[in-house]
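A single protein chain has been omitted from the complex, and every remaining protein chain is retained in its original position.
Right, subunit A next:
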Amino acid sequence: MTPSSSSPDVTDSIEAELSRIWGELLDLDPAGIPPDTGFLRLGGDSVLAVRMSAMVRKRLAVELALSDVTVEITLDHLADLVRRRASGEGAARALPVEIERRPDPSASFPLMPLQQGYFVGQHDGWELSYDSAHFYGDVGLVGVDGDEAADALEDALTRLALHQPMLRARITPEGEQYVLPPDSPGAIPRPRVYDLREAAPDEVEAHLRAVRNEMRTTGPNPLDGPGLDIRLSLLPGDRGRLHTAMSLLTLDGWSATLLNRELLTLAADWNAVLAPLGVDFGDYVTSLGRLRDTEAYAADRDWWWERLDGAPAPPALPLHTDPRDVRPTTMGTREDRLAAERWTALRERCAAHGVTPSAAMVTAFGVVLARWAGHRRMLLNSLQLNRLPLHPDIHRVIGAFATTMLLPVELERGRTFTELAGDVQRTFTEHAAHNLVSGVEVSRELARRRGTTRPIGPVVFQSTLGMDAAMGERQAESAGPLGELVFDDFHHQLRTPQVALEVRFYEVREEMAIVFSLVEELFDADQVDAAFTDLLTLIGSLADGPGWDRVVELPAVGDPEGATGDLSLDRLPERGADQQEGPPADELEQRICELWEEILGVPVLDRATGFFSLGGDSLLAVRALARIAKEVGTAPSVREFLDAPTVAGLAAAVRARLEGSRR
């Protein structure tokens, strides 16, 4: 026995402190928490588990490995683990960096990988991209104090922007970000208020349609202003409508929920004060930058790299049109809600079957996709809102923390849903335990190996189930002069690049929302409807009970079978960039070689060399094209560049532009 573990005080204090942490997270009496019951069964989930790690790190000064803290862990096991880690035993794969405050909070810092993706998307860099990557929502208000509401909202937004630095963020044309000091002009976003209290009904309707249409199609752009656009329509009968558009470049889904909560809290009470934040997003990004030099990062990268050659293709969903040939302006939506009592029942049944609601939902989505695509093995892209537990305040910080994770889903035939969900949860946990390398980076490497510029993970899964609990308090429904929020009167719209189909699961008060966002132009609407119905039916059977022990009907085929001649999401044609190898053929090609050498730090000797195979990424592509435009006078868009991302291909595109402009 070591002195520390033999001391009853220390032992007691570990157990007692852990009980207190669980009590706070799960809203339970610390004294009454059974030591042998799993975190999941007590109402915990993976989001809360991450928060638990941060609290353990802060209060007990013990670093838990990301893979240690599974939802199945019991208080006993956790105490044991903490004791072993504290005594330096066991190979904890702890986070090898400490978060530090940056000396200059207005210093610029790099974009996170997913931010880079959005940034490039706004430069027309991807197929399926838009002028802005943003989320738009509007919600009905009743009982509005029309004379006070505008001031209350402006005041709340000002105080919130002082509290949350990323609401003052800007992005530079070179793809860096920085936070404006509060006193610099334009730093604090201002709401726009439309007073239609005296307007006629048709005028109100026309106004709301116009505002919605404008904000859906033109999102706020942090390259030239705040990443947030908030508007208030004051309507007759003390009603109103709160419109919010947020750039995904500066706010992720978690932040959107935070923003709504904090804004309404501040609007409800002139005197409300939010607990100060010990870190900001820039501190987090800067710490993650140091992570790249650690062995832990290298180990995660190796883990992913070893698996890449065997990674499956995206689901072979039949397509109308090649994604490259559509120019969508908005994404289509299918949505439904699981009523409060059924959502409660579903949560309980998930816990009883030893899976998180999120794991059950990704399994259900996988089953539906398998039936739609006609095969059982596929690559999904999971949007991860979890933040690395570098600081206990991190979950209260607004920023673009989100990242992605590639998730291979392999559904075996002849198994019950319970078994399938268990398999998927294990795979998910195993992959999430290597999350120091983001899905964006993994996708880039996979694309390089496959020699493709087409999307690697165009089918996305996103779940924020459990987030409300992780944030602590419930969403406020009353916002002082702004009145009451009517959640049944909620309209929303997401625009995110490189996504063909995205499913989202989230909680709205006591209900669970199930949403498809998709590029309508790609799919047959009847097939989308059928798949959405299939998903609702399956979820219903899980909420009601019988769905768990039934053998799930699945197609016989594992991986999609080749060449049927029809277009499908797993098999998008590559545009032949068939340049002849050799040294650069002229001065333009030579200039491109030299520029790429400068940007990528490697020799560029052949005209058939691909930008991405040299280690370039999309952000560097934007920079390279900007340089070409500056030096030569013109450059193709990133999207055109992706068609032939070689020295010769770029030179040809530049020449075509030069000739076009001469004509």
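By our rule, a contact is a pair of C-beta atoms (placed from the backbone, for glycine too) under 8 Å apart; a residue touches a chain by one contact, two chains touch by 3 or more; residues count from 1.
Just so we're on the same page, contacts and distances are computed from a predicted model.
Considering only "Protocatechuate 3,4-dioxygenase beta subunit", "Cbb3-type cytochrome oxidase maturation protein", "Carbohydrate ABC transporter membrane protein 1, CUT1 family" or "Saccharopine dehydrogenase NADP binding domain-containing protein", the record for the omitted chain gives "Saccharopine dehydrogenase NADP binding domain-containing protein", by its UniProt protein name. Of the listed positions A:L25, A:L614, A:I628 or A:A644, the one in contact with the omitted chain in the full complex is A:L614. Touching the missing chain, out of A:P181, A:G289, A:G582 or A:G633, is residue A:G582.
From the options A:A206, A:L605 or A:L658, the residue with contact to the chain not on display is A:L605. Across the interface with the omitted chain, subunit A contributes residues 581-587, 590, 594, 601-603, 605-606, 609, 613-614.
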